[in-house]
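As you look at this complex, bear in mind that one protein chain is not there, while each of the others sits in place.
Let's look at chain A:
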Amino acid sequence: MVLLFMIPGLLIFTFVIIIPTGFAISYSLYEASSFVGIPTFVGLENYLNLLQDTRFWRDLWQTLVYALGSIFLQIIIGIVIALILNQQFKGRDFIRGVTVVPYIIPVIVVTMGWEWILDTNFGIINKTLASVGLGNINFLSMDLAMLTSILLSVWTWTPFVTLVFLSGLQTISHDLYESATLDGANSWQQFWRITIPMMKDLLITIVLLRGLWMFNKFDLVWLLTGGGPLEKTETLPIYIYLNTFKLNEVGYGATVAVTSAVIMMVIMYVYLKITNYSPKEKRMKKREAAAKKEQVSSPSQAISIKGDGSL
């Protein structure tokens, strides 16, 4: 009777997640030029080819540049905006709502809008630069395309960091800051000694999630540059798409997809090891904290309980 509740949901889950994952692995062992033809089993040949595929390795490097660059800036800008939005001022709720907007609009609108703003001849930025005597900058040129892709990604996905960090900030007790002020700590010291340590677990989670998503991001770069110019911004998701849908290499596309998923999981594993993220330890700490009846609760715990009613 209990499981009756779950059967339809589990069926969907199996159908859309588990079976496709299995299929993806099996596809990677075949050579197939399209989805309808009869594939030839080639064993690990695709994987051996991949090892010697310089385009794959270059794209992996470009994916890492794109992902790490955009995560880094998202975290910095996200935290700065969250700290601003955590202050008291009139219209704060309104501004908080507005900061989410870049995150919810379709990526095609983001790229079209920014292409217009950054347009070499008629964009407001270049026209303004021209009026002070600076030359026209082509933001999608060989040298700048990757940077532009990163910056637009930062604009679009920073709100996630802002909101999650902000919701964590609201769980830190004011008393901590007040007593620190009495002890003569300035806000810079308070940020590094109170805010960051209190937010450590949450930050680890934020970096993890954003990392996963940026590593797999396809739409923004594809819509902005199509991987160009001269494949300068081609990331692994774009390479997978091209193999599968343009180069008629469905099997090889699956090989790249599986390999990139494995690489990502290895990176995540190492990341979690380095950051020493251990749920067990966290639970122990929580128990200790509860025993001492401290008023300050661990941010990640408090968020799931209190939600963000005040946001």
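In this text, a contact is a pair of C-beta atoms (placed from the backbone, for glycine too) under 8 Å apart; a residue touches a chain by one contact, two chains touch by 3 or more; residues count from 1.
Just so it is clear, contacts and distances are computed from a predicted model.
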What protein name does the UniProt record of the undisplayed chain give, "PadR family transcriptional regulator", "Anti-sigma regulatory factor", "ABC-2 type transport system ATP-binding protein" or "ABC transporter permease"?
-> "ABC transporter permease"
Missing-chain contact among A:V98, A:M142, A:I196 or A:V270 belongs to A:V98
Absent chain, residues of chain A that touch it | 2-3, 5-6, 8-10, 12-13, 15-24, 27, 35-36, 81, 84-85, 87-89, 91-92, 95-102, 104-110, 112-114, 116-117, 122-124, 127-128, 131, 155, 159-160, 163-164, 167, 202, 205-206, 209, 212, 215-216, 218-219, 223, 237, 240-241, 244-245, 250, 253-254, 257-258, 260-261, 264, 279, 300, 303-305, 307-308, 311
